[in-house]
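Up next, chain A:
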Amino acid sequence: MIWGIDLLILLLVVICAIATITIKDLLSATIIFGVYSFLMCLLWAEMGAVDVAFTEATVGAGVSTILFIGTILHTSRRSKD
Partner candidate 1 sequence: MEDFITLVIAKYNYWIYVILMMIGFYAMIGKKNLVKKLLGMNIFQTAIILMFVSAGVKKGASIPILDKHEVLTHGIEAAQIVNPLPHVLMLTAIVVSVSITGVALAVILRIYRKYGTLEEDEIMEKLGQ
Partner candidate 2 sequence: MIYQSSIWPLMAVLVSLCGAIPILASERKPNLRESWTLLIAAAKVVIVASLLPTVLNGGGFVFTIAEVIPNVPIQLRVDAMGMFFALVASILWFFTSLYSIGYMRALDEHGQTRYYASFAVAISATIGVAFSANLLTLYLFYEVLSLSTYPLVTHHQDAEAKKSGRKYLTYILGTSIALALPAMLLTYQLAGTLDFTSGGILAASGASPATLGLILVLFLFGFAKAGLMPFHGWLPAAMVAPTPVSSFLHGVAVVKVGVFSILRVIFHIFGPDLLFDVNLGVVITTIASLTILVASLIALTQDNLKRRLAYSTIGQLSYMILGAGMLTAAGMTGGLLHIAMHAFGKITLFFCAGAIFVATGKKYISQMDGLGKRMPITYLAFFFGSLSIIGMPPFGGFISKWSLATGAIESGQLILLLVLLTSSMLNALYFFPIIYRGFFLPAAKGEPEGIKEAPIFCLLPLSITAICSLGLFFWPSIFLQLAKMAVIP
Partner candidate 3 sequence: MTTSNLHMYVMAAPLICALFVNLLGRRSRTYIAPLTLGSLLFSSVTACFVLANALKNGRMSYTVGNWSPPYGIELIIDPLAALMLLLISVVALLATCAALPTVQREHAGKEHLFFTLYLILIAGLMGLVMTGDAFNLYVLLEITSITTYGLIAMGKGRAVLSSFNYIIMGSIGACFYLLGIGYIYILTGTLNMADIATRLPLVQGDAAVATAFAFLIVGLFIKMAFFPLHGWLPHAYSDAPMGAGVMIAPLMTKVTIYLMFRVIFSIFSPDYAFYQHAIIQNLIIWAAAISIIAASLMALAQRDLRRMLTYIIIAEVGYMVGGIWLANTQGLTGALLHIVNDALMTLCLFLAAATILYRIGSLHFDDLKGLYQRMPLTMLAFTIGAFSMIGVPPTAGFFSKWYLILGGIEAGHWEYVAALIFSSLINAILFFRLIEIAYFGNGDHGHGHKQTLPPTGSAPWYMQGSLLVTAVTLIIIGLGSGQLVQGVIKLALPAGF
């Protein structure tokens, strides 16, 4: 286990999380959230939790993002904060 990569991913995860909640365009925020999920999934795979990683990859980065996008397209992309 190379803790450099570990730390890098963790840092990226935090950056993605902050970006997700600060970006005003909801569609972008959702996509970044997908990235966040995917990074999370990497992290867990690296920690040995393959099943969880698998699930997160299919659900968090996949279906969840699509659902978000579907909703946003039916509502509005705009966010004041």
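The rule is short, and it goes like this: a residue touches a chain if its C-beta (ideal position, glycine included) is under 8 Å from a C-beta of that chain, and two chains touch if they have at least 3 such contacts; residues count from 1.
Quick note on selection: all candidates are chains of the complex that A comes from, given by their letters.
Everything quoted here is computed from the prediction, not taken from an experiment.
Participant: Given that every candidate in 1, 2 or 3 is part of this complex, which one actually touches chain A?
Facilitator: Candidate 1 is the one in contact with chain A.
Participant: Using the touch definition from the top, list the residues of chain A that touch candidate 1 in their complex.
Facilitator: Per the touch definition, chain A meets candidate 1 at residues 1, 7, 10, 13-14, 17-18, 20-21, 26, 29-30, 33, 36-37, 40, 43-44, 47-52, 55-56, 59-60, 63-64, 67-68, 70-72, 74-76, 79-81.
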